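Heads up, one of the protein chains got dropped from this complex, but the rest are sitting where they should.
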Amino acid sequence: MKFVVNALRRVEGDGYVTLNARIYSFLLWGLTNPRVLSPSLTLRQMIRIGVEALPMASLVALSVGFILAMQSSTELGKLGANAFIPDLVSLSLLRELGPLLIAIIVVGRSGSAVAAELGTMKVNEEIEALKVMAISPTRILVVPRYLALMIMLPILTVFGNCVGLAGGWAVCIGTLDMTSSFYITHAVQRPELWDLYSGLIKSVVFAHLIITIACYQGLGVTGGAEGVGRATTASVVYSILWIIIADAALTGLFFFVL
Amino acid sequence: MREAPRKIGSGPKKIFKAGEIILEVRDLVQAFGDRRVLDNISFQVRAGETFVIMGGSGCGKTTLLRCLIGAQKPTSGSIHLFGEDITRMDPFELDRIRLRFGMNFQFGALFQSLTVGENIALPLRHHSDVDSSIIEMIVKMKLELVGLTGFENFMPSELSGGMRKRVGLARALALDPEILFSDEPTSGLDPVMTAVVDQLTLDSTRKIGATAVVVSHDMTSVFRIATRILMLGNGPRQGQIVAEGTPEEIRKNPDPFLQQFVRGEADGPIPLRMAQDEYLKHLLGDG
Partner (left out) sequence: MEIVEKTEREVLVLAVKGEIDLHVSPALRAVLKAKAQAKTPRLLLNFAEVAYIDSSGLATLIEYYQSARAYQGRFGLCNLGLSVRSSIELVRLTEVFSIFSNEAEALKALATS
């Protein structure tokens, strides 16, 4: 293992694939020596890019819950199938909208912040200074952020799913004369465990994309403050692009293959 | 937070005695496209020296320094640092060498998210098992060296440019390096602080036996600290060595290019302004 880790750390260059290789080399090394993963730095990042995104994520999830319930009630109502609204809200949240929308919020809020922060450090020669001190920027800057988001995005997604369900509940109770027990039984019984898991797998993949793209763009900044702006924009645009492509690919995989 | 496979001072390490060649540059070329920023540079630095690289803006001083610390791969040529060719090293091997020198960046390159004290402590925490109370004391000693006692808990953004530079110097000295690389350590400092930084460079070399490689164009400071000077040219002599020698030899060297630079005169062979007719031709068009 040590051999693999050291071989990975000898890789030169600053490409996207190289960055991934470096991250994995430290994660592998961290399996035998957890100190490599800088737990305190990781915790700080979990709070900064995860916990602090909570209010915004909740607001979005709540709104999505409202929207799903209201939109579906107009059509399903015509068929007299309002009883299926809880099923629809919970399935679309768990499988699709929860992971996707929370990821997009995190791109805008945390991904861009990471790109801007690392970009500013690059412009300020801080990255260069770390390298010259034989301290790997990947290890102390990228890995803690990577781990933080890989842990926090699925948690935020589960949380967002719950808030979204609450939004749907509010609409059903308030305007559709449903009882709470009816809504909860249906919303919770209809989805299978796999529906939750498939959404979480998506959010893990999204987390990987968001943080590697943000770090790659941030560390690749050239050309001063203007470059930081460009990298921040690029990180948001590419993250959203790749998240949606990955979503399509994963949905296809889950739908047709598994 | 120590790097697991090695410790400072461990492994095969040759101790360099005063006078031995600690840094040797051979036929160094750095080209960006067609532009040769460094053109066949060769020189040697011996342990215990204060070696000053000087030259006008754009002469490639900083590029040369970046090559010396392994931040940039030269187009061709070799750089032997501590007897090993760093141009052939991968990042992993380079880290072993990097533990043995300190780099003082032109603008300090401090970590904005850390306090002054944490900035200086970072290399110590990362590379050694030394207790944090010891690290705290080392931080205090290093800050005193650069005249910033009591600034441990300040954030870099609360300091002036000159203070940041001095914190950068303190951080470069944190691991008691064998070689100190300094990029314009005195530019932007007041005369008193310039003298303090110069004295510190001198003390680290003459007293502790370390080697200093300083990039500077502050003539007072250069002649105060240098044991040897390397002058790089710009314009038609872009990236070439104009002169090399002791401060005395540099002062006596009749090269007009060198003399203009040392005396700081606007008129001379260093091309800044065009000749009258050329200027008019350029301004008025070729008619």
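The first chain written gets the first letter, and so on, giving A and B; residue counts start at 1 in each chain.
Assume a residue touches a chain if its C-beta (ideal position, glycine included) is under 8 Å from a C-beta of that chain, and two chains touch if they have at least 3 such contacts.
Everything quoted here is computed from the prediction, not taken from an experiment.
The chain omitted from view is touched by exactly one of B:71, B:130 or B:155, namely B:130. Touch with the chain that is not drawn comes from one residue among B:31, B:114, B:141 or B:155, which is B:141. Shown as candidates are B:84, B:176 or B:255; the residue that touches the absent chain is B:176.
Touch with the chain omitted from the figure is made, among B:203, B:248 or B:278, by B:203. Chain B meets the missing chain through residues 7-10, 124, 127-131, 133-135, 137-138, 141-142, 144-145, 174-176, 203-204, 207-209.
Assume only the chains that are shown with their structure count from here on.
Chain B meets chain A in the complex at residues 1, 3-5, 69-71, 90-96, 98-99, 103, 105, 107, 109-112, 122-123, 126-127. Considering their complex, residues 2, 6, 9-12, 29, 33, 35-36, 38, 120-121, 124-126, 128-129, 131-136, 140 of chain A touch chain B.
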